[in-house]
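Below: one structure, written as structure tokens.
And now, subunit A:
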Amino acid sequence: MSSDHTVIEVKDLQFAWPQQTPLFDHFNFTIQVNQKTYIAGPSGSGKSTLLNLLAGVLDAPHGEIWVNGHAFHQLSGPQRDQIRGEEMGFIFQQFNLIPYLSTLENILLPLNLFPKRKAAALKDFASIKEAGMYLMTRLSLPFSIVDQPSHQLSVGQQQRVAAARAFIGNPQIVIADEPCSALDWENQSHFMQLFLELGESQKTNLLMVSHDERLAPFFNQRIDLPKRGIDQ
Partner candidate 1 sequence: MMYWIKLAIQSALSRKASLLIIVFSTAISVTILLAAFKIRDDTKTSFTNAISGVDLVVGNKASPTELILHSIFHIGRPTSLVPGSAIKEIESISQVKWLVPIQLGDSYRSYPVIGTTTDFFQQIRAQNKALAFSSGNSFGGGNHHEVVLGANVARQFKHQLSDKITLSHGSGIGPAQDHTDTPFTIAGILESNGTPIDNSILISTQSFNSLHDGSDGKVLFAQLSNSQYSAFFLGLNQRSAVFSVRRQIDSLKSPPLMAVMPGVALDDLWKTLEVAENALLLVSVGVVLTSILGIAAALLISLESRRRELATLRVVGVKPLQILFSIILESLLIVTAGIILAWIFLQALVFIFSDWLMKEWGILSTVGPPTANDLIGLLMILIAALICSIIPGIKAYRLALHDGLNPPNI
Partner candidate 2 sequence: MKKLLLITFSFLALMLPIPPSHAQTHKEIFWDDLIPPEWARQTAKEFAKFFQKTGSMQDSDPRIDDLYDKLRKHWDAAPISKKYIGKPIRISGYVVPLDAERSLSREFLLVPYFGACIHTPSPPANQIILVVPPATGGLKVRSMDAVWVDGILSESRVDTDMGRSAYKLEAIKIAPFK
């Protein structure tokens, strides 16, 4: 069972890739609502696997994964995909965008694919375009790039467009996986600032996975991934 105060709960997770030592063995953690969580883990510690599990893309052979009150370990793949689309947003290190869609089309993608998320956006805005433009403003993206094909944007702009896409339609959870490592330090700080501000104003539960300890202080909860083969 999951309680009302937790947004993500992982119980007794066990996972191993074929012919490899287990990544997770009786792994547990809980993320409370309205938290900004920093997940630390060096390379090879299984953070992409964990993200895939939390996103519902991977099946955990043993253990419980509760996301936003949904029992992921009991749902089918397509059901988890639906929840991910409606209630979660993701930002990755690079290559977040669909190259043949424009900036705005990329941002609005979740709204065009999931009616529930579209409805959530339309609660606050008259049209989905307005919702998209608002986020562009919040993320310091100039309107001139609205219709530009996304492959023509700079890396910094692309990351912020990805952030806009993650936050549009008020998802409950936004997960970022090393979102800044492709940026220089100045852009990194700028990005982090926008990221945290947006999360604050939309009351989103933020999760960030990173190996850069300089970013850890920005968050108020920390989870360390287990070292390979050792219980937590």
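Regarding selection, all candidates are chains of the complex that A comes from, given by their letters.
Definition applied: a contact is a pair of C-beta atoms (placed from the backbone, for glycine too) under 8 Å apart; a residue touches a chain by one contact, two chains touch by 3 or more; residues count from 1.
This one's a predicted model, so the numbers in the text were calculated from it and none came from an experiment.
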Touching partner of subunit A in this complex, from 1 or 2: number 1
Using the touch definition from the top, list the residues of subunit A that touch candidate 1 in their complex.
48, 51-52, 55, 57-58, 77-78, 81-82, 84-86, 88, 90, 92, 95-101, 109-110, 112-114, 165
